[in-house]
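Now for chain A:
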Amino acid sequence: MSRQQILDTLRAGLAAAPLVVPAPPARPASLPMGADAWARLAEVLAPLDVRLRLAATPAEAAQHVADIARERAATSYTRWDDMPPGLDMDDALAGLSRVSDLGGGCCHALAHVDLGLTFAHAALIDSGSLVLVAGRGRPRAASLLPPTHVCLVPRSALAPDVSALPGLLRGHADTAGLPPSCLNLVTGPSSTADIELVLVRGVHGPGALDVVGLDWDI
Partner candidate 1 sequence: MIPCLVEDCLPEIGLAVVSVLERLGVGVKHPKGQTCCGQMAFKTGDAARARALALRSLDLFAGPDAVVCPSGSCAKMLRAYPQLFEPGTPDHARALDLAGRVREFCEFTLALPGAPDFGARLQARAALHRSCQLDGSEAPARLLSAIDGLTLLEPERPERCCGFGGLFSLQFPAVSESLVEDKARELLALKPELLVSAEPSCLMNIGGYLTRQGRPVRALHAAQLLDLALTGGATWS
Partner candidate 2 sequence: MVLTDTFTPRNFRGQSHLAARDARLRAILDHATRYFMTKRGVALEAFADREDHFGRARVARLAALSRLPELLERLERNATAAGTRVHWARDAAQAREIVAGIARDCGAKVVVKGKSMVSEEIALNPALEATGAEVWETDLGEFIVQLAQEPPSHIIAPCIHMSRADVAALFREKLGLADLADAASIPELTLLARRALREKFLAADLGVTGVNMAVAETGSVVLVENEGNIRMSTTCPPVHVAIMSLEKVAATLEDAADLLRVLPRSATGQRMSSYVSVLTGPRRTEEPNVELDGPRETHLVILDNGRAEVLADPVLREALLCFRCGACLNSCPVYQTVGGHAYGSVYSGPIGTLLSSLLLPTEDTRDLPFGCTLCGACKKTCPLGIDHPKLMLRLRERVCAGSPGLAGVAHAFLALHPLAYRLAVGAARAVDPGLNLLPRLPGLPVGLASFVDSRQPPRLKTPFSAQLRRSRKKGGA
């Protein structure tokens, strides 16, 4: 009833006064992905208080993750089950307790975990955004509830800008063509300036975001 009324009103309005849409300007070309891609990503992340640590080997990546856990004084962690092969980081985080049983409600289980480990399906250099696609073995809460979020970024995930978004959503569609239930762009830590316009990192989401770049072909 309401539906039909609304649609009828809209149709009548457009029929009475057709809206002619001009041609849009061409979409400006994205910056080319050069050898300096990591450097440019680091430059965009720095003002967000996000440090990019580059690793040339899995061992270096593990070392970075261990360093981060120590620096952030984490005693517990959670990670996606679906991590890239050989990069689950359980060895690097062996001194911490791992929360892995999320069956009874992910948010409750993760509410008091210190560190969440995920990887990015894409990293947008223009904005410093990490793209996380939720799915089996990739719960949304792992990058949201712990006060520290550590994200691994494979070299193959680097992309120029948000123009990559449609392709990512389509690329992760299921066999019926349905996009993933949740795709997040994470750009720096959680932040607010609501009290006196003073910037504070870490309100409801993680106050710390650490990025480890995996600079080899995965």
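Quick note on selection: all candidates are chains of the complex that A comes from, given by their letters.
Simple rule for what comes next: a contact is a pair of C-beta atoms (placed from the backbone, for glycine too) under 8 Å apart; a residue touches a chain by one contact, two chains touch by 3 or more; residues count from 1.
Quantities reported herein were computed from a predicted structural model and do not represent experimental measurements.
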All of 1 or 2 sit in the same complex as chain A; which one actually touches it?
2
Which of the residues in chain A end up touching candidate 2 in this complex?
2-3, 5-7, 9-14, 16-28, 44, 102-103, 105-108, 111, 124, 126-129, 134-136, 139-141, 144, 161-163, 165-166, 169-170, 174, 178-198, 200, 202-206
